[in-house]
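Take a look at this one; I'll ask things after.
Shown here: the complex without one of its protein chains, the others still in place.
A, B and C are the chain letters, set down in written order, and residue numbers restart from 1 in every chain.
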Amino acid sequence: MSELDIYARQGFAQSIGLGRKPALVMVDFVLGFTDPEHFGGGNIKPAIDRTVGLLTVARARRWPIAHTRVVYADDGSDAGAFTRKAPGLRKLTETSPLSQIVEELRPAEGELIIRKRQASAFFGTEFASWLLWNQVDTLLVTGCTTSGCVRATVVDAVAYNLRTIVVTDCVGDRAMGPHEANLFDMGQKYADLMTSDEVVAATA
Amino acid sequence: MSELDIYARQGFAQSIGLGRKPALVMVDFVLGFTDPEHFGGGNIKPAIDRTVGLLTVARARRWPIAHTRVVYADDGSDAGAFTRKAPGLRKLTETSPLSQIVEELRPAEGELIIRKRQASAFFGTEFASWLLWNQVDTLLVTGCTTSGCVRATVVDAVAYNLRTIVVTDCVGDRAMGPHEANLFDMGQKYADLMTSDEVVAATA
Amino acid sequence: MSELDIYARQGFAQSIGLGRKPALVMVDFVLGFTDPEHFGGGNIKPAIDRTVGLLTVARARRWPIAHTRVVYADDGSDAGAFTRKAPGLRKLTETSPLSQIVEELRPAEGELIIRKRQASAFFGTEFASWLLWNQVDTLLVTGCTTSGCVRATVVDAVAYNLRTIVVTDCVGDRAMGPHEANLFDMGQKYADLMTSDEVVAATA
Partner (left out) sequence: MSELDIYARQGFAQSIGLGRKPALVMVDFVLGFTDPEHFGGGNIKPAIDRTVGLLTVARARRWPIAHTRVVYADDGSDAGAFTRKAPGLRKLTETSPLSQIVEELRPAEGELIIRKRQASAFFGTEFASWLLWNQVDTLLVTGCTTSGCVRATVVDAVAYNLRTIVVTDCVGDRAMGPHEANLFDMGQKYADLMTSDEVVAATA
């Protein structure tokens, strides 16, 4: 029996569907995650290119928009277990070029910028409060990496009862095995998988 | 370049190491997750068998011990997006046989039993408070599924700055592909991977 | 200069106002908090009587409705600092008469029952997730005690960006000094104060 069969027999992978009020989040599309010498590579650049189009639509439709950055204090006072596992993260400080959002997706006035230190955009941030304030019921998740901060954000999003959509052409990872494996997990258990074209059409 | 090479070049997979005060958590080792007709199958039964030994050691050494169960209200008043994605979860109510902890790991007096409705043992629970009260710095994670509630618990554990250990022979999944893929992700980014024998030896 | 003058000069006590989708929460209206021999007394009984009417309206208008209870494990495994400060709380177990919701406000099918161990209805619970799922933007807070679990719930509610209303005739306390002092604090900084009649009229 294939993995898909096992999950199908147990009733996973039902569609949650779109709600009435979507928001767009772009997870960690910062310079350090575009550069294979730091945390990047794989299909992250194409994911950024595809997200440019979705962001244009989101702005035209006045959806709430959020960007995330990983930002640690210059003196490491807020570093901990995660930076012990991946010490390079400590380079991502407020003014480091590595932690600046990529030019193509530069935040506009009024868009939320979430500074975080953990994988999930929700952990130790006010992302949930902002979603409540904006009466969002549907979260469109883009960003990188699929197997890291995107996955962690998606797991928290569904726990907060958001209809969670992973925009498949707008998420990327440094390596394709984890990218595919995490799309599988998320599609089975936490989120609906849609392309950006499908999202744009379904929310028109 | 292999995936391991990519991660190695970017500095992932450093060891966090053990601290001074471990706790043991057993995630969702309940009947519904041992039965392939519900949410079980794969290597979950062997993981339970291996956890019996680790639990015996944990009790002998007086480590804080926690069990988790998924428990929804009988009337579905606390169901939401997650149960929309996997509707079978709603069967897991307080008195359902499916949500009872397996006999081999039956909780003893004074062990914490966490009722949760989301993947992570931390979300909407007081697990973090209990860990602080017990001055725990190291979390030994066992349970099922590796690609579901174990992974979600591990991501939150490292975010709370716990030295997080995935006990590799004590975690199981309904399907082996996701099991292996998630061990890879966790070992690279969030946790140290150790066998139960290694844990027992290293904490002696 | 009076206290009101100080707060007024600094710009506090602006009205947040009602939104479009209210929910009603009844905090800890359980037997132990009606009995002066345990945690009750003062104006808690009258607050329950007034809440009966508001609950009837809430049900007629199909607002989402939540009740909270303080519930500790029988073996004290989830007790901690709060129960060190007020040890009597440990009597509030799942089956104790003291922790049962009062007959006048008995929960109906489909109403959320939140089991909590701390002052706030949000801490270690999925109350925020439930509010998001129900697309609530306004929280009507009733219950007891004003200076304890009501205040803590209100502070978290406004932090989650809910338009928060303290229903003044539907909150009570064991002692009147703290009751009044906390109404003052909440009205200045966190919530709008309205009577149940005002709430019913304004949401008609």
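Operating definition for what follows: contacts are C-beta pairs under 8 Å (C-beta built on N, C-alpha and C of every residue); 3 or more make two chains touch, one makes a residue touch a chain.
This structure is a prediction, so every number in the text was calculated from the model and none was measured.
The chain that is not displayed touches the following shown chains in the complete assembly: A, B, C. Set against the missing chain, the residues B:52, B:132 or B:201 yield one that touches it, B:132.
When you scan A:54, A:70, A:112 or A:165 for touch with the missing chain, the hit is A:112. Across A:2, A:77 or A:95, the single residue that touches the chain missing here is A:77. Seen across the whole complex, the unshown chain contacts chain B at 126, 128-133, 135, 137, 159-162.
Within chain A, the residues in touch with the undisplayed chain are 73, 75-78, 80-81, 109-113, 117-118, 123-126, 129-130, 133. The omitted chain makes contact with chain C at the following residues, 3, 6-7, 10-14, 16-17, 36, 38-39, 41-42, 80-82, 84-88, 118-120, 123-124, 147-148, 151-152, 155-156, 158-159, 161-164, 174-175, 177-178, 181-182, 184-185, 189-191.
Everything below uses one rule, namely that only the chains that are shown with their structure count from here on.
Put simply, the C-alpha centre of chain A and that of chain C have 35 angstrom between them.
Centroids built from CA atoms put chain B at 24 Å from chain A. Look at where the CA atoms of chain B average out and do the same for chain C: the two points lie 34 Å apart. In chain B, 80-81, 118, 123-124 are the positions where the chain touches two or more neighbouring chains simultaneously.
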